[in-house]
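Remarks on the structure that follows.
All protein chains of the complex are present and in place, except for one that has been dropped.
Right, chain A next:
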Amino acid sequence: MATLPRTRPRNRRLVSRNTVAGWSFILPNFLGFAVLTLLPVVVLFYVAFTNWNVFGVAEWTGTANFRRMWDDASFWTALRNTVYYAVFHIPLTLAAALGLALLLNRKLRGVRFFRTVAFFPYITSIVAIAVVWNQLFSPEYGPINALLGAVGVDDPPGWTASSTWSMPAVIIVGTWRYMGYYMLLFLAGLQTIPAQLYEAAETDGASPWQRFVHVTLPGLRTTTFFVTVLLTIESFKVFDLILVMTGGGPGQSTLVLSQYIYQKGFEENQFGYASAVSIVLFAICFGITVIQFWVNKRRNS
């Protein structure tokens, strides 16, 4: 009781000293972060309601951009294509990454070498990747169709030259590129599962499949959750791979939301309208993440 009045001011001094110290550590990074990330996000919600153009003369136009978007067939095509990409890219990458991680988690020779190999596509630049795969996918002389022909496929797909097959081609390359990255996350997750659980399951006579379902999958729940969140965002923002590989074509067959924003903003200088489309992208990524966090929390409790 007697010490209380004495500790209070000292405590307050400590708090203010810590506040100064804390802020001075954070400030250099935070300044850049605030000006280049937080501020643009806030400004986005203003520009989307204006007819901002290249001259920077903007009038408040209310919901005009959004009404225009509603009737814009290209916007819906871009949205549909983005969902198409995500719906295939997410489960394929998830399965491939988990499969590779399970493979690498066993005591086999050459595992270290393979881990290097699997991560390599992820550190290679998009431009190089896109141009190599375009050659591999070349419909008439490319090695992929030569291989398919050798296996007995009479009418191999036209890949990036065909509006039906261009999206599958992009999905294949996207999966190839990112599976090594998510594999590493799964590997880290697998190493947190105690070995005793597997031993106990084995003495109980559990088959490899049962061990996978009842030990591995529950043990990986947190990892799977994070991988899914990251993968979802990564899929919906897909841009550079498509831009370099197909340019959105043929026609609009691989046009995605990010690219549509780029077209409207940087090619046609309609910053207002492009911002309205950006808000849709923002809402999808943010919304899905919040829902995933919410579902995960409910399942955990």
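Side notes on the structure shown:
Note that a contact is a pair of C-beta atoms (placed from the backbone, for glycine too) under 8 Å apart; a residue touches a chain by one contact, two chains touch by 3 or more; residues count from 1.
Keep this in mind: contacts and distances are computed from a predicted model.
Choosing from "Biotin synthase auxiliary protein", "Sugar ABC transporter ATP-binding protein", "NADH-quinone oxidoreductase subunit H" or "Anti sigma-E protein RseA N-terminal domain-containing protein", the protein name stored in UniProt for the chain missing from the display reads "Sugar ABC transporter ATP-binding protein". Panel shows chain A; residues 15, 18-19, 21-33, 35-41, 43-44, 47, 52, 56, 100, 103, 106, 108-111, 113-121, 123-129, 131-133, 135-136, 138, 140-143, 146, 176, 180-181, 184-185, 187-189, 193, 196-197, 200-201, 203-204, 206, 208, 214-215, 218-219, 222-223, 226-227, 229-230, 233, 236-237, 239-240, 243-244, 257-258, 261-262, 265-266, 271, 274-275, 278-279, 281-282, 285-286, 289-290 of it touch the chain omitted from the view.
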